[in-house]
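Our next item is chain A:
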Amino acid sequence: MTALPVDPVYLILCVPLAGAGLLALLPDYRWSARLNVLVSLLSFCSALLLFVRRPSTGLFLQIDDLNIVFVVLNTFVAFTTSIFSASYIAHELETGRLTPVYLRFYHAMFQFMMFGMNLALVANNIGLMWVAVELATLTTILMVGIYRTHEALEAAWKYFILGSVGIALALFGTILIYMTAQPVIGTGLPAMAWTELFRHAASFDPSLLNLAFVFLLLGYGTKVGLVPLHAWLPDAHAEGPTPISAVLSGLLLNVALYAVLRFKMLLAANTRTFAPGPLLIALGLLSLIFAAFMLYRRRDIKRLFAYSSIEHMGIIAFAFGMGGPLANFAGLLHMTMHSLTKSAIFFSVGHIAQVKGTQKIADMGGLSVTHPALAWALVIGVVAIAGFPPSGIFMSEFLVVSSTFARAPALAVALVFGLLIGIGALFLRLGGIVFGEPRGNVAPDQASYLPFLAHLTIVLIAGLYIPLPVVSWFQSVARQLG
Partner candidate 1 sequence: MVLMRDLVVQAVQMVLVLALSPLLMGFVRKCRAHLQRRRGASVFQPYRDLVRLLRKEVVLAENASWLFRAAPYLIFAATWVAAALVPTFAVGLKFSWSADLIAIVALLGSARFFLALAGLDVGTSFGGIGSSREMMIASLAEPAMIMMAFTLALVAGSTQLGTIAATLTFAHVGLRVSLGLALVALVLVAVAENGRIPVDNPSTHLELTMVHEAMVLEYSGRHLAMIELASQLKLLLYFSLIGCVFVPGGLAAAESGFFSYLIGAGAYVAKLAFGGALLAIFETATAKMRVFRVPDFLGAALMLGFLGTLLLFVSRTL
Partner candidate 2 sequence: MHSFSFDVAHLLAGSLVLVSFVMLYQDRMYALINTFALHAVLLALSVAWQAFVQDAPHLYVTAVIALIFKATVIPAALRRIVERLKIHREIETVVGIGLTMLAGIALVALSTVVMLKVTAAADPLAREDLAFALSIVLLGLLMMVSRRNAVGQVIGFMSLENGLVLAAAGAKGMPLVVEISVAFSVLIAFIVIGIFLFRIRERFDSVDIGALDSFRGDRG
């Protein structure tokens, strides 16, 4: 296999970039939609190649235990989302919400965003990672505003302002990290390379690390959507095109969380820093409980699930904050499962919103009578995201709660409280949408269930059986996370 012409890590960067260029030129939207799928497929394959041949770590790029599966997950969800968007976006043209020009822009941006995310994941350089994350953010901002309706523009504007403040804070944190590393490692690039940082983390100045982590947590936490930095997230999810909502919830949040994780590992490697755990636990619980309560008054279906994303980010942050092999394992599992499940939910929500011609929950009743397939898809998705077996989320929640309760009962009780509140809200809304007498449009749907099925199958199987390589990967990463 060493006969591979080019390092796969470059492939997963170049393919989307080239794809973006092509798509920007291609006028006909049908072809561009297909090309989009093709390009995503290619980058997915090249991501799979990473398993075959683990590339050597460079000064800028690296593939290690932590990011490899994120890359694969990223490209996979991008691939399925591109399929979904192919079946979704045509309808947007028919309804005239988008013009071909914007569609071209949309596809180009889609790949460009993928490039940004992949880069952020494989970057070996904190500066480079920062750039990449911001790149992804800015492209998503443009995507969110693409409908150019009053609401869309405002959502994008909100996202932009809050996001760029986040950018600034993250950058300051990055600079601080460099300042910490520079006396130990010496000036220049090495002082920003992950590999070097981890090697020398033990001898860094702890208090400066703490300060840096505060800024990085707030900066990247804004992307993660942790309360109180979450304000952009619900509107961005609600007003952008649904594929973008899926990508936001499924990928961008993960990428930002990945950045936070990296820095947490850095702090974990230095024994004298105060544990970042309390910060993560506090923000996590806050996000969980706040989002759970916010779910009750939602009238817009996409905003509803956006808040549920905040809730789950809270759970994940909590898990990593607790630390320990079990909780970290659960956190990683939850990240994976959540991105799969949530994007799947957005797939079905997108089609539902299209057939109903609205996102208002009040206008979509008795779906299981008019559109049984969509309705049950939504039910399965919600059941999975609410953490019922056999969904992988049940396993992660099981591990988090049970392992927490033995160590910090009060925290576990608070966690359970938040989860219960959230379940209550979700099923309250679900009952209104799926059951009862039909309301609103009853137009037939031309949805493609392939992406949805793919995601849900993985999630449901993961609840019963996780293949050993994945397990060992999770466990080794969990150990690093400390």
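One rule holds for everything that comes next: a residue touches a chain if its C-beta (ideal position, glycine included) is under 8 Å from a C-beta of that chain, and two chains touch if they have at least 3 such contacts; residues count from 1.
Criterion applied: all candidates are chains of the complex that A comes from, given by their letters.
Values in this document were obtained by computation on a predicted structure and should not be read as measured data.
Within the complex, chain A makes contact with only one of the listed candidates (1 or 2), namely 2. Put simply, chain A touches candidate 2 in their complex at residues 125, 127-128, 130-131, 134, 138, 141-142, 145, 148, 150-151, 153-157, 160-161, 164-165, 167-168, 171-172, 174-176, 178-179, 182-183, 187-189, 191-192, 205, 207-208, 210-211, 234-235, 238, 297-300, 303.
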